[in-house]
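A quick write-up on the structure given underneath.
A single protein chain has been removed from this complex, and every other one stays in its place.
A and B label the chains in the order they appear, each numbered from 1.
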Amino acid sequence: MQQKNEKMLLEIVKTLQKLRQEKPLIDCITNRVTINDCANILLAAGGSPIMAEDEREIDEIISISQGLVLNLGILDQKIVSTMLMAGKKAKQTGIPVIFDPVGAGASRLRDDLAQMILNEVRPDVIRGNFSEIRALSGAAIQSRGVDAAAEDAVNEENMQVCGKMVQELATKYQCTVCATGAIDLVSDGEQIFYIKNGDPMLCDVTGTGCMCSALTGATCAAGGALNGAVAAVVLLGLAGEYAAEACRKNGDGIGTFRVKMMDAIYLIREKDIMERGEVYGGELL
Amino acid sequence: MQQKNEKMLLEIVKTLQKLRQEKPLIDCITNRVTINDCANILLAAGGSPIMAEDEREIDEIISISQGLVLNLGILDQKIVSTMLMAGKKAKQTGIPVIFDPVGAGASRLRDDLAQMILNEVRPDVIRGNFSEIRALSGAAIQSRGVDAAAEDAVNEENMQVCGKMVQELATKYQCTVCATGAIDLVSDGEQIFYIKNGDPMLCDVTGTGCMCSALTGATCAAGGALNGAVAAVVLLGLAGEYAAEACRKNGDGIGTFRVKMMDAIYLIREKDIMERGEVYGGELL
Partner (left out) sequence: MQQKNEKMLLEIVKTLQKLRQEKPLIDCITNRVTINDCANILLAAGGSPIMAEDEREIDEIISISQGLVLNLGILDQKIVSTMLMAGKKAKQTGIPVIFDPVGAGASRLRDDLAQMILNEVRPDVIRGNFSEIRALSGAAIQSRGVDAAAEDAVNEENMQVCGKMVQELATKYQCTVCATGAIDLVSDGEQIFYIKNGDPMLCDVTGTGCMCSALTGATCAAGGALNGAVAAVVLLGLAGEYAAEACRKNGDGIGTFRVKMMDAIYLIREKDIMERGEVYGGELL
């Protein structure tokens, strides 16, 4: 486990190259809090965002898109039916569907709607914080709104146990599951990866989870579900590290952190990934 | 009046400490223009934002929240009934309700809806610019959209007269009223405080009023209505001063100001409050 997975780092490099060349169009049906950040991170990474969510045009928009991101952040009576329609169309078309179950565990409504999307759409990737992933797994949780609960922090000690829960959820829904946190866990049910990039300041900005899901849409369009899910958390983790280093150097705070994080996604080079990417695991289970 | 109120400055320090320790979860039902800024300022100050507004989950979300912020910024047919439901539940639960009557005075609709919320919810804090507070007081006004009218600027000369209007509104609705401007006025009907922190650049960024209201949700959750309302305007005022100083030093504009303002909220120390907080008044009326 102490050996970096160089093979996966190379896959991430290839995924980023392809993303920047092909500029996939990603439709995001996403919440109003972080919608601008989601569009901007897609552009910064090399993708092309569209935030189309009117049922009257969903078919046409999905047919010109290369990926779809569904984010449960702000609910209303209609948005979930639109997500179901878009998700089913995307699955027919064969483009990757990323699902972010924002706030699963915080209310019965969110749990129910998340299950509906899982069952009816069958997303290719589920991306949430560990509290949300735990809630989808049906484990008893103590939710703390839309942020992960302190007791759900993944660390060196509980990493294997948490990884097992991620892997089981992936097996259950035959998809890739990505649980983000201090250590990110990604599994397609067969392999499991542990990603140790990132910085605690990422938790002090709203929407880094949503941004990760949006970015996953683009990386999966370029590199497939498993590589794409790992690539997105490595890219965002590295961006967080560079931004935090810049802030600490100059005594800046969270406003500057956000700006520098977006700078880093835009500027990241292949050698940054190879030298600083902290991807472990990957062996067959 | 020329003597700083050191006792209140100490209360602000204590409020900020408690906020950072307890990380209160604040539900904001707020407008789409500044929703991201509201979430980010809550996080920067040490709170935890949730922007839940679906009536089907309001009860559950309020029951795990420590504060509720209602912001009248963008209207639609449904949002006010949701605010009424959330507000009533919050009052039952005993968590502080902050009401921001954005654009009161700009249209009959906004005046009517604001009165409905005041009467049916009985918020703990009303936070608006002085034009909005004047409109709620029923005084004839010349509104200028969502920004305060020039003739509503509070200065050393009219400060006492304006303060009286704020105090009367507080008495009428048995709550704390906070009118922000060049001089901020906060009264619970018994005491009145005059806060002279801030910088004119705060008016050149959209949503500083909304951000102040969101922040007030967290400071009131930590320090109660009166101390919390004063704390929020002092924190935002100081952040504006630091940001403006940074911009003037480097010849930067309003984009940099926003970033530095968020930095300052995140980095502010207790000694900044004690040394630079400009809180006056507070005597019993």
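Criterion: a contact is a pair of C-beta atoms (placed from the backbone, for glycine too) under 8 Å apart; a residue touches a chain by one contact, two chains touch by 3 or more.
Computed from a prediction, not measured in an experiment: that's the story for all the values here.
Within the set A:L10, A:A52, A:M85 or A:A149, the residue that contacts the chain not displayed is A:A52.
Set against the missing chain, the residues B:R108, B:K249 or B:K271 yield one that touches it, B:R108.
Although one chain is not drawn, the whole complex shows that of B:E6, B:E156, B:E190 or B:D204 it is B:D204 that touches it. Set against the missing chain, the residues B:Q115, B:S137, B:N158 or B:T256 yield one that touches it, B:T256. The set of chain A residues touching the chain not shown comprises 25, 32, 35-36, 39-40, 43-44, 48-54, 56-57, 60-61, 64-65, 258-267. Residues of chain B in touch with the missing chain: 31-34, 36-37, 73-77, 103, 106-110, 143-147, 204-207, 251-256, 258-259.
Rule of thumb we're sticking to: only the chains that are shown with their structure count from here on.
Computed centre separation for the pair chain A/chain B is 34 angstrom, with centres defined by C-alpha atoms.
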